[in-house]
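A single protein chain has been removed from this complex, and every other one stays in its place.
Then we have chain A:
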Amino acid sequence: MSVPKLQSETFGTERKSELEPLDPLLEVNENVASEILDEPDKEEEFDEISPKVFSLKDVNEPLTLETLNNTIYELGVINLCWPDIVEPVFETRTKFPESYYTNSPKERLLLAYAECFRRQFLFHFKPRKPLLLQAPNECGLQKMVCTSIRPTKLCYSDTSTWQGLASLVADYFDYEALSKPMLHPERIMSPYTVIIRRSGNPFELAHVLVSWLIGAGYDAYVVVGCATRDTCMAIKYRSICADIPDESEKKEEIPPPDEEPRYRLVPLPDLTSKYCRDMDKKADDKKQAELNKTEKERLRKIADLEKAPADAINGWRTHAWVLVLPGYMGIDEPFFIEPSEGEGHLLDSEKYQFIDSVYNHENYYANVQSTDIGLDSLNYDLSDLSAWEHLLAGEPHHRRQMVGIDIADKKTAVQTEKHLDMPVSWVEKLEISTDEYGQRYPGSHKVIHYKKVLLDKFSPYSERDGVVKRIRTFEDYALTVPLITYEWYKHRVDKMETVRIDHTKREIRETFGIGRRDHLLKHVYSMDALVGSVEAVRTMEFNYYARLDHLTRLVCTTLTFDEYYSNRSDRLESRLVIYTEGTKETKRQIKDVTETYSRNHEIPSKQDVWKKIFHLQDNTIELLYQYAYNYVTNNTRSYIKPNLAETGGKILFYPDKTSGYIADPNAKQPRDLEVYYALCENMEWEHATTKQIRDRETDVNGYLRQRHKELTEPMLAVALFDTEKNEAAKKGWKEQEAKKAEVTEREKEAEIDPLAPYLARMFGSGHGSGNPLTVKEATLIREQCINDFKSKQLARQMLVQERFEKLNNEYKNKRLWYLANQFILTPEKESNYFTMSAELAFQVHTLEVRLTRHQDLSGPRYKILLEYLDKHPLLKEYNRSKNYYGIK
């Protein structure tokens, strides 16, 4: 961390010229100010700042205009002269409303009020910092701070609550720390300009936020006061990132029953030695205490290391933030909002040290309470005059409590109302467009550095893969060894919502929203897992409700493949598959399949199968039945499968190849027929199950391939009604319009007489309905027309041919290039190539079709033209003579 370079600044020369005609009122005694602060030794270290007003020393320098101006600035003295600003320029902005560079008479009066207030305040509270009552705006004109607040209601979904507004302000602007940390800001731009610039100092951000908060109905105020260095400079790397998802498992504690249970089990006699237990406990306690001690020591050391370095001007740093008072919008307790980080803080927050004054667009309140007490024990009732000094008496109107004033009496009423109220704001409405709102971060991207954490925020659609937030946690303060990366996505076509990458365990965890075709909800896999292989370690969770097979979870390892189901109508709960180890040549083989079913209470437990275990390699089937009420053993039945090849596909029953246990001593042994039926059923079932397992593997392979494609070529979904981003729709509209235009064009074309241009050339335009031509004229025109037609057809064919060849060559070249480079291409380039080559292939094909079509059609077209000419009314004479002579 470095202390920002603070420059000793004076007013610029142009500013000076404005201030030249000094009002006599301004000649205040600076010596008063020199008594304000009791910090003589600090002075030397911060001579860069050189706020002379804060020194006890006599001012040795000669009283020049410059030093005088500087003192005026440091004291916050209000300049009661009104400069003429004709052509205001600020950064790139030149066009300002008139209110920006002129003060209305009411504003002037207000400033005079303020100056009077300042003097009185100074008189009464000498040791206090000067009050911030005015500041020059971007045009260099002094404006009363209250009038810079322009209440505006924003109409976006999340801008009706303070949380939404605060985070919007924090996201929307870059933060500029004050260049002179102990003094008032040199300028406070209009919030409107701040929004355009997307950057501002704490005062400007507080103005924007308060304007929006008041617009949303909150009772919000700008607070001017002192805060810690980290707060003033928006340093986050000493604080913990609050956005890191909480992964500690929540233990739900069962609340103890309300009343003493009337029945309880008699406790079993406790036969353990109490002495031994006590001794053990003592030893454990001792060990634990030692551990605690070392742990505590360690924590203390860490805390020491992480502590911020000492701040020499602690307690004097000027800062502005926001205070929200109760009474509106369901707020019960006053609290602060820090505009630079967009979060609310309690009144006893350590960030803030002192409050000088608070204000909003209605009034200005100076804090006259004791400086020793903490912020949480201040009195926040602004109408209490012993705690807050008001600039404008009796304002705002709606807070006034009329007691003993007879409004009916005209004179009293006039007297009561005869005082100044706050003029309307000089700022335009503080609206932001949907686009800017959507973009949210300056430059669509914001990085915040927390303790051992980097937080990136992106606006939606700004990144190719749709990431909107990324948190990277690190092992060390220098951010070199990554621990866990969290990513949040939006608008992805594959519905991926979050990714969690654990770099130490090398594990990736993806979560998805509902609505995928495969209904995947969560996918956990190792970073080393082979892409798209079911034989890697991975867990997939599905939205079983939407799936026909009610698959809930899949757990794969190299030798197992476990499926879990929920709420299936056949009561299958899980199917666990164990494979034999495959070699390089042979694939792994199914060894055991265990299917578990839930209890069906409609049938007795002896018929209700709990587990079916198929030992495929041993050729045996094991059936475990459900436990009956009060039974601790269950029926079992095991079969050695008959060899179907020997019996010609028929299943025969051998009593010695099956055995079973019946839990109920009184029950009859099952009948052979039942046992036989169960065998037949389960042999068929085994067949079906193995097939299902194979199918499932194929399915999962498909899902994994699809996932791989989605990850390497991310696509973002655009809402159908989003006219800005929906390229396809835009293109569609354009095409539709073009088509419409084409249709009208074609309609026009149909009426065109191919002879018209020749007629026009010969006789001038408008000969369409004239007399038939003479044979000579007709021959000429006809000849011309036919010749032109022929040459045109030829030219067209040449053109198409030429284009076709060109594109075809290009296509072939591309293909060769791809074949040569296909193994070194990034997926992105590869996909680019594929789209491009598809496009090219399409164009080549189109040209080819056009060419053949042209070749096919040119003959008939020619014929049609001849026929047309033969029937043309103007060529009647010629045609007759032609027929007569029989010439072609």
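The definition used in the following text is that a contact is a pair of C-beta atoms (placed from the backbone, for glycine too) under 8 Å apart; a residue touches a chain by one contact, two chains touch by 3 or more; residues count from 1.
Everything below uses one rule, namely that contacts and distances are computed from a predicted model.
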| item | value |
| --- | --- |
| Undisplayed chain, where the name is taken from the UniProt record, one of "Interleukin-6 receptor subunit beta-like", "Dynein axonemal assembly factor 1 homolog", "WDR75 protein" or "Aldehyde dehydrogenase" | "Dynein axonemal assembly factor 1 homolog" |
| Among A:633, A:736 or A:774, residue touching the chain not depicted | A:633 |
| Absent-chain contact - pick from A:116, A:155, A:424 or A:651 | A:651 |
| Chain not shown: contacting residue from A:328, A:676 or A:789 | A:676 |
| From A:250, A:264, A:398 or A:601, residue that would touch the chain that is not displayed | A:264 |
| Absent-chain interface as seen on chain A, which is shown | 261-266, 268, 627, 630-633, 650-653, 661, 663-665, 671-673, 676-677, 680 |
